[in-house]
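Note that one protein chain is taken out, while the other chains of the complex remain in position.
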Amino acid sequence: MVSARNLSKRYGAKRVFDRVDLRLDRGGALLVTGPNGSGKTTLLRILAGLVAPSGGELRLPDRALVGYLGHEPLLYRELTPLENLHLFGRLYRVPERGERIGMLLERFGLWEVRHERVGTFSRGMQQRLGLCRVLLHDPQLVVLDEPFNALDAAGAALLDATLEELRDRALVIATHEPGRVERLATDRLAFA
Amino acid sequence: MGYAADVAALARKDLLLELRAKETVPSMLLFVLATLTVFHFALPRGTGHVAALGLLWVALVFTALLGLTRAFVPEREQGLMDALVLAPCDRSAIWLGKALAVLAFLALAELVALPAFGAFFSGVDGRTVGAVALADVGICTVGTLTGAMAVAGRARELLLPLLFLPLVIPVVVGGVGASAAGGSGRFFAFLALYDAIFGLLAWAAFEYVVSET
Partner (left out) sequence: MKRARLPQLVVATTAVLAAALALIFFYAPTDADQGLSQRIFYFHVPIALTAYACFGFGAWKALRHLWTRVDGADLESYVAIHQGVIFGSLTLLTGSLWAKISWGVWWAWSDNQLVLFLVLFLFYCAYFMLRYSVDPGPARANMCAVYALFGVVLIPVSFLAIRLSRSFIHPVVFTSHGPQMTHAQFLTFCVAFLGMLLLFATLYQLELAGKRLDAQLKELRELLA
């Protein structure tokens, strides 16, 4: 599903990373570790299809099959969860999106607040809603950049359970706390 | 049709955002009224109708600029451009939805500006309204595209006027000519031509403006 050979990325004079090889198929989970600023986010953005690499070969699935959660939850703060998810559901052509949205909001404990503006949510709730957005269209490749950030114990447990369910997809997770997802990982990539 | 529904969803999103935030349209309204007032003091007595019309167009272009500067703010500040670009829909739908929303805001501002102009200066006839309507299309199509470009750069508020104004000069010519000159059919035709050419170009090119690949 995803294959990369000799991938490199430069921003002007600054070299972010190079000589990255990886291969990821369904059922695989790539764990990307490293300190802040080491290039994890850049790699994940490349794998999500947002940014082109500077060099190397890259094969990615169709955009419709990819779900990406970055550092920002990527939600409109002035809109409600329902409005946000209906918009993305429409853009991703999610079938029966009303039901799917309801199911996801319930699963992540956001059903009660579905009519409130996202701007009023705590960071943890926004993160959970971000996960709803990512999973809305049932992606085959899920790219998560530090998904456990800002989540409290309950949220983290929800995420753990979700990740278990996603085992049959292709996962890419960047984190600087590898302990949580160690058991899932089939591949590892450590940034210095 | 899928594309139309995408555009509708995106335009609806922008209209909703403005309804909640209530920032752009009130500022545009206030700006255009203030500008017209300034013009009243700037024009010497006995200024002809045509000269005043010219200033109306100046006011409209700069009011549009104000609206356009605000157009991509949520996408820029919250990194949402990424989310929209990732979606499998045609990227040009993003442009079209946004352009339609900006058009709506501009039309709302003009609903106030044109009668105000009629009251402050001289009458506004059907020709002027028609010219403004046609010109709005051109302004919004080109403005939304350059707005997306400006947002990607550093000095965003400075960059947008620089990118936008040279492109909009023909619209001003067409607009003033259509509302003022006799035999104004040519000018209406020209405005329609501008809208068609640049609309098509912007629609086709937007994909490249927002993709980093």
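Labels A and B are assigned to the chains in the order they are written; within every chain, residues are numbered from 1.
In this text, a residue touches a chain if its C-beta (ideal position, glycine included) is under 8 Å from a C-beta of that chain, and two chains touch if they have at least 3 such contacts.
The model shown is predicted, which means the values in this text are computed figures rather than measured ones.
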Selected from B:Leu55, B:Ala83, B:Val132 or B:Val176 as touching the chain missing from the view: B:Val176
Which residue of A:Arg10, A:Arg123 or A:Arg167 touches the chain not shown here: A:Arg10
Per the touch definition above, residue among B:Leu19, B:Val38 or B:Leu201 touching the missing chain: B:Leu201
Chain B, residues in touch with the chain not shown (by the definition above): 50, 142, 145, 149, 152-155, 158-159, 162-163, 165-167, 169-170, 173-174, 176-177, 180-181, 183, 186-187, 190, 193-194, 197-198, 201, 205, 208-209, 211-213
Residues belonging to chain A that touch the chain removed from view: 10-13, 15, 52
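One rule holds in what follows: only the chains that are shown with their structure count from here on.
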Touch list for chain A against partner chain B, complex: 48-52, 62-64, 66, 68, 70, 72, 74-79, 83, 86-88, 90-93, 117, 133
Partner chain A, residues of chain B touching it in the complex: 2, 5-6, 9-10, 13, 16-17, 20-21, 74, 78-80, 82-89, 212-213
